[in-house]
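Note sheet for the following structure.
All protein chains of the complex are present and in place, except for one that has been dropped.
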Amino acid sequence: MTTLTSATRPQAKVRTSLHRTEIVLAGLSVLAFVVLAATTGGNLLEAGTLQAVLQYLAVPIVIGLSQMVVLAVGQMNLSVGVLTGLCAMVGAGLMADAGLSPWLALPAALVVGAVVGLANGVLVVATRINGFIVTLATMTIVAGLRYGIHGTGTYQDYSDGLVRFGRANVLGLPVVFLAAVATAVATWFFFARTVWGRQLLASGGNPLATRLSGISNDRSVVIAHTLSGLLAGVAALLVVALSGSVNASIGDDLLLPSFAAPIIGGVALTGGVVSVVGTCLAAFIVRLVDVAQAQYNINPRWVDLVVGAVVLGAVLVSQKRGKETS
Amino acid sequence: KRDAETTSGSAAPSGKAAKDIKVALVPGGPHPYFQPWKSAGADEGKKLGLADVTFNETAGWDQTKQNDVLKSLAAQGYNAFGIFGVSPDNINSTFSDLEKQGFQVASLASCPAGDTNEAAFCLSTDVELAAYKAAKAAIDSMGGQGNLVHLTGNKVDSNTQRRIKGVQKAVDETGGKVKLIQTITDIDVDLQSAQRAVADLLAAKGKDVNGIVTTAYNPAVAAAAGVASAKLPIKVVAIDDDSSIIKGIEDGAVAATVTQNPVGQATAGTYALSKLLEGCTMKEPGVIIDSGSFVVTKDNVGAYDTERQAKTAELLKAFDAQYLSCK
Amino acid sequence: MRLVCSNLAKVFPGVRALDGVNLDLRPGTVHALLGENGAGKSTLIKVLTGVHRADGGRILLDDGDAEPTHEVDFSGPSEAQAAGIGVVHQERNLVPAFSVAENIALQAIPSRFGVVDRGAVRTLARRCLEQLDIDLELDRPVAELSVAHMQLVEIAKALATDSRLLLLDEPTASLTGDEADRLYAVVRRLRDQGRTVVLVSHKLEEVFAVADTVTVLRDGRSVAESVPMAGLTRSEVVDLMVGRAHAELELASRTVDRTVTPALELQGVSTDIGHRDISLAVHPGEIVGLYGLVGAGRSELVRALLGLATVTGGTVLVDGRPVTITSVGEALRRHRIGYVTENRKEEGVFLEQTLSRNVAVTVWDRLARFGVVRDRSEDSVLDTYVERLGIRLSGPRQLAGQLSGGNQQKISLAKWLAADCSVLVIDEPTVGIDVRTKAAFHELIAELAERGLAILLISSDLPEMVALADRVLVMHEHHVVGEIDNTHHYSAMSSRIIRLVHGEPDHGEPPAA
Partner (left out) sequence: MSTSTEQAPATSGPAPDSAPERAAAPRLPWWANPRIGLLVVIAALVALFSALRPAFLDIDLTLVPMQSDISVFVVVGLAQLSVLSLGHMNLAVGRMAAVAAFAAGFAYDRFGVPLVVGLLVALVVGAAVGAAAGAIITSTGVNSFVVTLALDFGLLGLVAILYDRFAGGVAFAVHPAGMDALRSDTFYDYCVGPVCGPPVPLIVPIAVAAVVVVGFLFRFTRQGREVLMTGSSLRAARLSGIPVTRRVISAHALSGLLAGLAGFLLAINNGAFSANIGESFLLPSFLAPVLGGTLLAGGAVSVIGTALGATLTSVIQKGLNLLQFEADKLQIFIGVVLLVALSLDRVRHVLAERKGIRA
């Protein structure tokens, strides 16, 4: 087998480039964190500060994963943000208005997320309309529903126990953060080890080949959207548990971050490649920018500039070898 | 060029009867602040025997959409508008468009940016004054010295800039005893980002901050909750009287709040608009009228509403006596 | 398993791709499916595997050798798979980011409770690759493999489901002779185990070597149905495919004046890809062949020449003047050099664009009047080449992706003929092209040279090389290892070239071929 075994020359290094992104991001995170910690005189390392950093990292991680799941099959979900808001309002409303216990209200919120996700997926598959557009339409609908639950009002004091739990720490780490990490691990396992996860990635990577292998791309799309909705529901639970007060504005600011995390993390918009680690690290870096703003008292408008630069810079560094445009 | 007068159904006092008057109250978008407008406007309309007073909050914080909503309402036969302009910088054009077509317009709860007001009158909280009062209240509760932080909304909004000015004025008056260490803008978009900003602020500077004054809704809710859960001795002054904030005042989480007078705006606004349609004119078109702002602390939390009702009655009287000229 | 189809029909917009096909596949045979480009072979295979649904006719299946009675109508590939039909399609169908092992196992991923059993995946993959007698890293993403390796992975994948009927659509198009031989050994073994193998190929030598029976398609109809191969000669088969007596091509011999300035010359060129000290010259009217094994660096040399990789040393001369070319556009417009790519699907044609635009893309600046390009003028460019190259299409607005593979190749060539270049680099022009079109292509290339074009021909098809080239340069591992004047004596030429290809020195012409 002479010609063949010698015939190994590097070409498009799919995996290594993803690994490189992850390594660059990890390096960047550590660097940024160390610089931030040093320049703030160690303030960043104090329990309270670290806790605030990690608590509000939880939702960006989960919402990034929620977007990543649909990116895996080459779709987009514009409704993740408002869906998080809807689920949060449903959960809080069931506790505050209907007097349900968190044990019932929270699963109900998750179900709402999954059902809306399922609807997205079914619509995409049934109508063959581009997912971007379908979720654009459902985003409007979900935004309406979200607002319809409690108008402009704010739910508060729905469950002391839940909020205490949401703000608790285990081994110095916030519970909500641990929950987000657990979600990330589960997502990783799904993609790396389960048949459905692999089939999703296959559908995203080469739909035609996947179809010819007897795998239904339609099913992959439906599963991906459902999971995305479910993860938006998980993000909503974290919001409800952590913040202690929710209103219909929840989720308005989540759409762009939901894309920023996976894309900086090295996930291809074309589908077929995911990186849970990259997504989490990217969310962390974006979070550090927020923290830096608070620490250094930066004009938030400059922060926008910085986030823009960070997004571009991170992607640039990790894609040093010019790949194809588009 | 065609004569403008011929098309526009003349803004001149046509002397409409109450039953021909349909008033639309149009806020910039859904926000708890505006909720009292709905019932207050409807009540006043009933009292005056108007054909209809509607409340339409579908603008969604987008000036183009608000213009669209206004024109749709006009097409439906509404002939007087109380408007909270989404964009104070553009809203004068909207006002003059409507007036050109023969409608009566009042600017409610916010005045156009700049020095001119194309609406018949502007009935609003003097936001600079309200922010000043709020900062004053914060400074008082801090004991007249220490570090103050100001949390507010969209920086690209002239009202926010007025608020920043008001807070600065109160701080300047202390002659350096109070320092304004940070003004955080753009955190009124949604509750989560307000909460995150408050958490970051407290983490970064919690120990150096003595007081927080908020002049936007979501930051107020977030600050009250954030400070309470961080158990820091920071005095929070909130804005408006959403039930969550009043509760905060009652249990001490919030030092004070500055409430505004949406009821008065809707009531007096509807009243004056109907008068204008009935044939009255403004003595001084474009006049700016303060609808009042009220500092609420634990001491007067039960009583502030009576004060506010008095202000509303006073506004109604002032329109008759001072601002309107009726035959 | 026996499969019988009768009167199958399949209609695409504007085309009757299948129009009454009968087929009888018996267990334990290798069945060749032949036909010209666009005859409907791939379409038939897609209908048999549930990718397309037939518009008419019946497919009957049965276990064993008996007359089948069980009618099937596959609504998707998975149903065909479940019925024991495995397939390697003409176009590559792998998931680029997945490993070799996973691609092979993709159709039925071994799992426990929904969790992938990675050990079983690897075992399965290893077993399939062993059947092909190749050794690939199981964990390597297929995107990193060469085209030939991808093809082999695809064949291994078709073996993974233990199909009783295996359909291979041009499996050897991008394999070397050696690899192809190994594949056919497997095919024979499968046949001996009692399975059925259907083979589509334009390489008739291979077909004659391995197939037992043959079905020939012409214009979507079966003109020979499951005929034993033994009774047929090569020219009879070709006559069947073409529909008339087919004369073997004899190219007129040409003489080239090598004293004039070369149209294209490389002097000691090195590239950042690894080429060192490459010198060659192509004169007007000359066809210079560049031969080598897959991966010898021929295509990459040309790409560096056109500015797609960097020339790090030496000189490139066009018409005797040293030049630096930075893009294909520059090569085309300033130096009149054209490049017909080897990879038609990704680089040669625009699959989602109309045929007119595909052909006119190189000449828009010439077609434009006052900046305006009219559809009519594009159509007339297309028309010229439809006639000259015999492209089968349903109309100028047809999308290129709807053409058969061979016709796509013609479109890709037509584009560069339209550009009216003086130097043409043609890379693997006849991969996947049927005999007659291939002959037409050869005729055409010779004619172009006759008209004074300088042609650099890259081909891995040795007979083609010997038939066309005036001189053959042999590349091996990014070096030119030898240059041979073509004597057009196939056996002598081929033995000299093969020696060079394998890195042995050339001892000149062997005594008396």
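Lettered A, B and C in written order, each chain numbered from 1.
Just so it is clear, a contact is a pair of C-beta atoms (placed from the backbone, for glycine too) under 8 Å apart; a residue touches a chain by one contact, two chains touch by 3 or more.
Keep in mind it's a predicted model, so treat the numbers as computed, not measured.
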Partners of the unshown chain among those that are drawn: A, B, C
Options C:Ala185, C:Val323, C:Val361 or C:Ala492, residue touching the unrepresented chain: C:Val361
Among A:Leu123, A:Val222 or A:Ala235, the residue in touch with the chain that has been omitted: A:Leu123
Sites on subunit B contacted by the missing partner chain, in the whole complex: 1-2, 7, 29-30, 54, 56-58, 60, 62-65, 67-69, 71-77, 87, 89-90, 92-94, 97, 100-101, 113-114, 155-158, 161
Touch residues of subunit A, complete complex, unshown partner: 123, 127-130, 132-134, 136-148, 151, 256, 259-260, 263-264, 269, 299, 301-305, 307-309, 311-312, 315-316, 319, 322-326
Residues of subunit C (touch criterion as defined above) contacting the omitted chain: 11, 13-17, 19, 36-38, 218-220, 242-244, 308, 327-329, 331-333, 339, 341, 346-353, 357, 361-362, 364-365, 367-368, 371-374, 386-399, 407, 415, 419, 436-437, 440, 443-444
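The criterion applied here is as follows: only the chains that are shown with their structure count from here on.
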Chain-level touch network, classified as line, ring, star, complete or other: line
Distance from subunit C to subunit A - Cα centre to Cα centre, in angstrom: 44
Centre distance in Å when subunit B and subunit C are each reduced to the mean of their C-alpha atoms: 73
Residues of subunit A engaged with two or more neighbouring chains: none
Residue ranges of subunit C touching subunit A (in the complex, touch as defined): 49, 51, 76-78, 81-82, 87, 89, 92-98, 102, 106-109, 111, 114-116, 118, 133-137, 141, 143-146, 148-149, 157, 176, 178-179, 293, 295
Complex interface listing, subunit A residues touching subunit B: 40, 43, 46, 48-49, 51-53, 55-56, 59, 85, 147, 151-154, 156, 167, 239, 242-254, 290-291, 293-295, 297, 300-301
Touch list for subunit A against partner subunit C, complex: 1, 3-5, 7-15, 193-196, 198-199, 201-202, 205-206, 208-216, 272-273
